[in-house]
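All protein chains of the complex are present and in place, except for one that has been dropped.
Chains: A and B, in written order; residue numbering restarts at 1 for each.
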Amino acid sequence: MRKLVSGILSAAMVASLMAVPAVAEETADSTYHVLYSGENSTLNYLVTSTQAEQVCGANTIDTLVEYDNKGNVQAGLATEWGVSEDGLTWTFTLREGVKWVDHTGAEVAEVTANDFVAAMKYQLTPEYESANVQNFFGKIKNAEEYFKGLAGEEGYEEIAFEEVGIKAVDDYTLEYTLEAPCPYFLSTLVYVNNMPAYGPQLEELGESFGTDNEKMYYCGAYYMAEFEPQVKHVYKKNTLNWDADQVYIETIEKTYNTEAGTIGPEMIKRGEVDEASIGADILDAWMADPETSELISKERSDTSYSYFYCMNFNPNFEEEYAPANWKLAVNNENFRKAVQFAVNSIATISISEPNAPQQYQSKTITPVTFATLDGVDYTQNEAFTSLEYQGFDMDKAVSYKEAAMEELTAEGATFPVTVLVKYNPSSNDWDKECVVLEQQVEYVLGTDFIDIVVEAGPSENFLSEVRRSGEYALMKCNWGADYADPETWTDPFYQAEGDDLGYKYQFMRTAINEGTAAAADVQTYFDLVEEAKSYTIDLEARYDAFAKAEAFLIDKAFVIPYGISVSSYICTKLDVFEGQNAAFGISRLRYKGMSIKDHYISMTEFEENANK
Amino acid sequence: MAFRLQKEKELQDSMVQNLQRQLSEEEMFSFAEYNEEAGEKVDFTNYSYWRSTVQTFCRNKLAVTLLCVTIVLLLFTFIQPYLPGQYDPNKVNMDMMTFVAYRNVAPNSQFWFGTNVIGQDLWARIWAGTRNSLIIGFSVAMVEACVGILVGVLWGYVRKLDFIFTEIYNVLDNIPNTILLILISYILKPGMRTMIFAMSLTGWIQMARFIRNQILVIRDRDYNMASRCVGSSTKKIITKNLLPYLVSVIMLRIALSIPGAIGSEVFITYIGLGLPLEVPSLGQLINEGRSLMMNASLRYQLIIPTAVLSVITISFYVVGNAFSDAADPKNHM
Partner (left out) sequence: MIKYLCKRIARSLLTLVIILTVVFCLLRLMPIEGYFQNFDKLTETQIQVGLQEMGLTDPLPVQIVRFYGQLLQGDLGVSRVYRANVPVMDILADKIPLSIRLGSMSLLLALIVGLPMGGLMARFKGKFFDKFGTLFIVFIQAVPAAVYYLFIQMFGTELLGIKMTFDAEDWRSWILPVLSMSLGNIAYYGMWMRRYMVDESTKDYVRLAKAKGAGGSRITFRHIMRNAIVPLAQYIPTSFLNTVIGSIYIESLYSIPGMGGLLVDVIKRSDNTMVQAIVLLYATVGIIGLILGDILMVILDPRISLGKKAGGR
């Protein structure tokens, strides 16, 4: 037996030593090296809704239209397009001679209108679990009916796919039929759900489409040459792309490392990677060091997400936090206003962005620069500029506090009002923000008025456990734009009768259902939104009406505007302003148009580039 | 035979004679002289196991010092919040006019250990963290020791139970802790009690296996065989024969399981299932410090909690080792 043991030992030793062959090092100049810390679970762009997984689709599949680096729409796979007079039928003329290539870059077939139809059919098949299928509902004619019919949902019958509003008139003409006129339809095209996929391949692979780089074809600026999960992703330039002249980076090599946040910065110092993000925790130290401060720039600011504090109208938490008392308080306008004015988002934003937090602060739900009309930013609409709420104001907070105390005492509320604030412990810095929030707001309003209790929620299933079940009083929520129109920002708040309120935010409709003090105001808001939605042709009237509704929501302090996603500080050799840009969609994920510089961009350069 | 009878008779006679002898008073009662040497001899046989253990232990100066360090540390973590001028470990120190926090302040006279990334006082957090970590460590070690020894002894000694316990061990040992941790964090609120519960739930199983293996080694040794032959009860064999023999290794094991529990708390925090921010712990502090490690100027946030953790671990290790040496009767003398 002892011999056996030593036999095993030596076998293991031989096995372990054998497999270490010699080295070959190569670094091409136009290869962009970067670390990534979360692995894709799929490359199938037709089913995923996470940004990280859409990177693949964004760079390897082209869309009908594209945005340039200033955010203007330009031709993509479609060379021309037009809309019928009733605004319901959009017709696209496709570019001829665009090729599908495989993972070696070899030509496979031509991209035709049928590939768009096939891709939509794939997504409308319930068993493929496409996360973006709802983007079609209410937009593309009969998409919802077809999908729900297939799934056998009650009240729906199976209908033929031909009745869905997408049609390949011929190989190079694609026609979309909408349910209702949609002024922002073009913007929705630059998203994964409207990308093409080679029809015969989809048919053949079905569920396993996109599970590997060999199991999909590419027509975009790059093709995925290597996909070794948890090792690396290698994108290579697709020389057959119709716009290959605009693609400057030859190879993009992404290396997996779950500790990218810790070792990435050090690798920048050693020049081993071309990009790494610099966390707020080490930012000060990097800025203070003259050598490293030259290496830091930022991401291009992102207006596709907005953050705000929601006040829950249907408190569903444990008795010890007095949900009934909170319900009284939240229905009181003065109480809401006191809290609204007392929250200083600068204090919390500066946890992740200590240097210029005010850049990311919002006074509206719709982010600045999200939409413009006749050169005027949507958030500069008169409805917003005339609002009383213009951010943190200590004096106003205190005066509303006094008014609220008087009214609420009369209604039988007890003080201090317990405010349960929950956070997801697996979400970066959220815990820290809550601690700061607690201290800051309690300082302004006094602990005689308000007692903020910060509690960690479960790190798994946070949404369903906390937000959807109403287990919070006050919580920071966010919403991402689904299309380039202000309507997208009303989606979480507008709650029609019969909606599953768990999927909306803060249960405002509960006030109406239960007839509590805030019911009238909530109803007014819903009416305002409905009115705004009815303007489909006159953009000015539409924008004015949506601005009015949103301003009302803020004025009645149903929400507390907070800010937009903080652009993280990064070290990069790219000029981020060369890339495509749009407030919605996957444009920002594309490498097309960007070129690798021979040095890391500094902050001054970044600002120069921004103003170019 | 005749010879024997004759001898017996003689003996009996002489005894009777002796007894019948007349004795004077002095001969019957006299004071023995005090003999110091003889006294020493008596004292030696008056051997006390625990006294000898303590005596042997005390001879190890380093261990005694570290024991004192541990005790002082332990006391200090509880006294610290009541000292004057202490910050609340969860308080974010900020300028109340501008609401700008004092972030990443290097150690100075105001913040003795500096502040962390959001401006909490590290001095206060480290002591609160040490306190929490020690509480976790002690609680988990106690549960492990009690359950582990009980199960381990039965498992190792009673052969009929071996099958069942081995089965239980195999099952428990192979259910990934992470599943339990996630399930528990899903059912219970994250916090100290949950953490202790989660860690104890399966922690004892290793201790039990350790004891079982030790018992297996000595179970059939001759003196136990002998005990069984003369009919000692199982309970008696276990408590009088087996356990005393194992005191030294068990002690070491317990001493190590305290820092062990603290260490696994570091790991649990690393995989993202740790304590919430408002309950500081060494694991949490170290994990926060890790992300700053690449920056020399911020490294204090990693080094200080690591140093505290190391001191605790070293103390338990050395004290445990010294005590287990001392607990071995062969080292008494």
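Keep in mind that, in the parts below, contacts are C-beta pairs under 8 Å (C-beta built on N, C-alpha and C of every residue); 3 or more make two chains touch, one makes a residue touch a chain.
In this text the structure is predicted, and so the values were computed from the model without any measurement.
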(request) From the listed residues A:L88, A:L240, A:I263 or A:A517, report the one that touches the chain absent from this view. (result) A:I263
(message) In the whole complex, not just what's shown, which of A:V231, A:A244, A:M394 or A:A520 touches the removed chain?
(response) A:V231
(request) Could you tell which one of B:V54, B:L73, B:V100 or B:I314 touches the chain left off the display? (result) B:I314
(message) Tell me which of A:V73, A:L88 or A:A131 is the one touching the absent chain.
(response) A:A131
(message) In the whole complex, not just what's shown, which of B:L83, B:M97 or B:I179 touches the removed chain?
(response) B:I179
(message) Give me the chain B residues in contact with the hidden chain, please.
(response) 157-160, 163, 166-167, 170-171, 173-176, 178-180, 182-183, 186, 213-214, 216-217, 220-221, 225, 228, 234, 248-249, 252, 256, 259, 263, 266-267, 270-272, 286-287, 290, 293-294, 302, 306, 309-311, 313-314, 317-318, 321, 324-325, 328, 330-331
(request) Could I get the residues of chain A that touch the absent chain, sorted low to high? (result) 1-2, 5, 8-9, 12-13, 15-17, 19-25, 35, 39-42, 44, 47-50, 126-127, 129-134, 147-148, 151, 153, 207-208, 211-212, 228-231, 255-259, 262-263, 266-267, 270, 272, 460-461, 463-464, 500
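What we mean here is this: only the chains that are shown with their structure count from here on.
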(request) Let me have the rounded angstrom distance from the C-alpha centre of chain A over to the C-alpha centre of chain B, please. (result) 52
(message) Help me check something: in the complex, which residues belonging to chain A touch chain B?
(response) 261-263, 265-266, 279-282, 284-286, 288-289, 344, 346-347, 350-351, 354, 425-426, 431-432, 434-436, 439-440, 443, 454-456, 458-461
(request) Provide the residue numbers of chain B that touch chain A in the complex, in ascending order. (result) 90-92, 94, 96, 99-101, 103-104, 117-118, 120, 182, 185-186, 189-190, 272-274, 276-278, 288, 290-295, 297-298
